[in-house]
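I'd like to ask some things about the structure below.
A protein chain is absent from this complex, but the other protein chains hold their places.
Order of writing sets the labels: A, B and C. Residues in every chain begin at 1.
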Amino acid sequence: MNDIRELYQEMILDHSRSPRNFGPKEKHNLSAKGHNPLCGDDVEMHILRTTDGVLEDICFEGSGCAISTASASILTGVLKGRSEEAVREIFASFRQMVAGQGDVPAGEGLGKLAVFSGVRQYPARVKCATLAWHTLIQALSGVEEEVSTE
Amino acid sequence: MNDIRELYQEMILDHSRSPRNFGPKEKHNLSAKGHNPLCGDDVEMHILRTTDGVLEDICFEGSGCAISTASASILTGVLKGRSEEAVREIFASFRQMVAGQGDVPAGEGLGKLAVFSGVRQYPARVKCATLAWHTLIQALSGVEEEVSTE
Amino acid sequence: MNRTPQTNESCPSFSHLDPIRRRFPCLQQEIHGNPLVYLDSAATTQKPTQVLQAVESFYQEDCSNVHRGVHTLSERATIRYEAVRAKVAQFIHAPDPHGVIFTSGTTEAINLVARTIGRDRVSSGDQVLISTMEHHANIVPWQMLCEEQGAKLVIIPCTDDGDLILDDLQSLITDRTKVVSIGHVSNAVGTMHDIQNVIAVAREKGAITMIDSAQAISHLPIDVEQLGCDFLAFSAHKMYGPTGTGVLWGRKELLDQMSPWQGGGDMIRTVTFENSTFADVPWKFEAGTPHIAGVIGLGAAVDFIQEVGFETIQPHEQQLLEKTVTRLDQLDGLTIIGRPENRISVVSFVLDRIHPHDAGTIMDQQGVAIRAGHHCAMPLMSRFGVAATIRASFAIYNTLDDIDALVAAIESVQEVFN
Partner (left out) sequence: MNRTPQTNESCPSFSHLDPIRRRFPCLQQEIHGNPLVYLDSAATTQKPTQVLQAVESFYQEDCSNVHRGVHTLSERATIRYEAVRAKVAQFIHAPDPHGVIFTSGTTEAINLVARTIGRDRVSSGDQVLISTMEHHANIVPWQMLCEEQGAKLVIIPCTDDGDLILDDLQSLITDRTKVVSIGHVSNAVGTMHDIQNVIAVAREKGAITMIDSAQAISHLPIDVEQLGCDFLAFSAHKMYGPTGTGVLWGRKELLDQMSPWQGGGDMIRTVTFENSTFADVPWKFEAGTPHIAGVIGLGAAVDFIQEVGFETIQPHEQQLLEKTVTRLDQLDGLTIIGRPENRISVVSFVLDRIHPHDAGTIMDQQGVAIRAGHHCAMPLMSRFGVAATIRASFAIYNTLDDIDALVAAIESVQEVFN
């Protein structure tokens, strides 16, 4: 059960119980939907992107497991105010942390997001942790197509 | 090779090389076709049955392996002049001899047909030995439907 | 937080099952340091050694293709393969082994029926009747057929308890109802449906009847003659047999009339480029090299079930079920989904404010393997207003101790979250 506490850290449980930046925003200009058929997680990301490519606001809707809900909730806070480029870089490190091969420094430079480092031990849950991210990237790409993590 | 000579007895080889009662008959009043998908054997039996149920004449056409050709050829001779009832009885003993369960007296009362007793050792060839028989019975039944030994 | 061994609860009358459990090699392992407690048999059962040996002995001794060979291996393989047809026929009390068609599983069996006789009989304006409790395998093929033919899919509703509402059966089945396809036992909540009743009404109205027995076949004796259905399907892998094979049983008269589905070797009698004639039933429906090893393994699985006997299986599984329901009802924050009148081998439940998937991960840490999800029964999940459930399902190798482990694991989930 110590192991499992590394996955379900307090912050993750907290964000899954009371997700931040949850609910539709009127002022967003980019959106995308994502679906994880394994848990039945559904997520919808909304972004307000400025003309110079900064994510001025991010929020999400949907329902899902604790990992996917917390992942969506925490990323909205961490990424707010970042440039699109920075977001893509952070996602690359995040992915490396939760699903990368070999030894990976646990969440270095990822700040709060490092709380998801435990996911690495649970291959079946990687998709839960990355669903919101994939959906966010999809929204940024501006193509309207549902993301699925099959 | 001694074993195999018991299957391919001289009489069988002889009848397969020069089948008797081979070719179409003009005067037959019952016919049926049979097919063995395993070897691709095709046989057509023609019977002249009298009003009192005697098989006055039997002949056959078709092509097949040595066992099926010899079986058709030999049965035409053995069954000629027999009653339909007798034919069915002989077939029952023949079947018992080539495919029956347990110890079976080798072809007792079957006369010449006892030459097929070796077939018993070759389950895959039982259908070759019985194709002409099944087709004959089909012809006697008067139903026009191709017999298949699948 | 490790579970307390509760061997005192292990009913002495079950000690004769210990040797059975020992025959399942996969159960003899630890998961995350705890003994494996496998409660996912509705997804697939574990396989006893005798099934694995049957498969292996085919490959090691008789490995050959079937039907068209004259050599010894092929003869032996054909005899072993065809013997299973007779064995399965006897197992489900089918009058004619030729009504037994080997498919790749229940899913293929249902698709086969939908695409052959289904397509022939169902026209524009006709109806196909299923229930709200079906597995996707018994929904999607009919949905695709109805869409193609312009027919209507009609649904038997269910109660909050998870029982089919059969009072209106006479009006649900009309002259336009051409097919009635019903699950035998619900894989999601465990209901054993009153299919005898449904079949009787459907037959009266002239509809074809198909029973999806995927979740019934390993739990209760099946007698197709007595049921009176036209088709019945199940999968080997859910009855202690290998993956990749299953059975469609059909009434011989219907099968004879049906056109074939897949084309290929073994299902034909003659082929010319102008036209082909088809083989007799059942081979007409078995195109290509069959899953010979799988079918032979299925034969061994039937032997296994018959050796143990339903007279042993049924009371054992019922006792497991009763204990599970009783113990789960004692837990706070847990709701059992479905309270069917007759339940077989499956219990589904949800935990307050905890997603089933999170529960599944935490329970797995304790070695307890349950399924979390929609169980390929999304319409039923909608009916109950849940996205997913936690499902525990049983087989002959489960013990009363397994239920204690289940309860302990649920408690540890709640501990993490509360």
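Basically, a contact is a pair of C-beta atoms (placed from the backbone, for glycine too) under 8 Å apart; a residue touches a chain by one contact, two chains touch by 3 or more.
Just so we're clear, the structure is a prediction, and the values are computed from it rather than from any experiment.
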Looking at the whole complex, which visible chains does the left-out chain touch?
A, B, C
Considering the whole complex, which of C:Ala83, C:Ala200, C:Leu254 or C:Ile268 touches the chain not shown?
C:Ile268
Absent chain, residues of subunit B that touch it:
1, 3-5, 7-8, 13, 17, 38-41, 63-67, 122, 124-125, 128
Against the chain that's been left off, what residues of subunit A make contact? List them.
35, 37-38, 123-125, 148, 150
Name every residue on subunit C in touch with the hidden partner chain.
25-26, 29, 31-32, 36, 38, 40, 43-44, 46-47, 52, 55-56, 59-65, 68-74, 104-108, 110-111, 114, 132, 135-137, 139-141, 143-144, 153, 155, 235, 237, 242-245, 260, 262-268, 270-273, 275-276, 287-294, 357, 360-361, 363-364, 368-373, 376, 378-379, 382
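FYI, only the chains that are shown with their structure count from here on.
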Go ahead and note the Å separation of the Cα centroids belonging to subunit B and subunit C.
46
How many angstrom between the C-alpha centroids of subunit C and subunit A?
37
Multi-chain contacts in subunit C, i.e. residues touching at least two other chains, fall at none
Two or more other chains are touched by the subunit A residues none
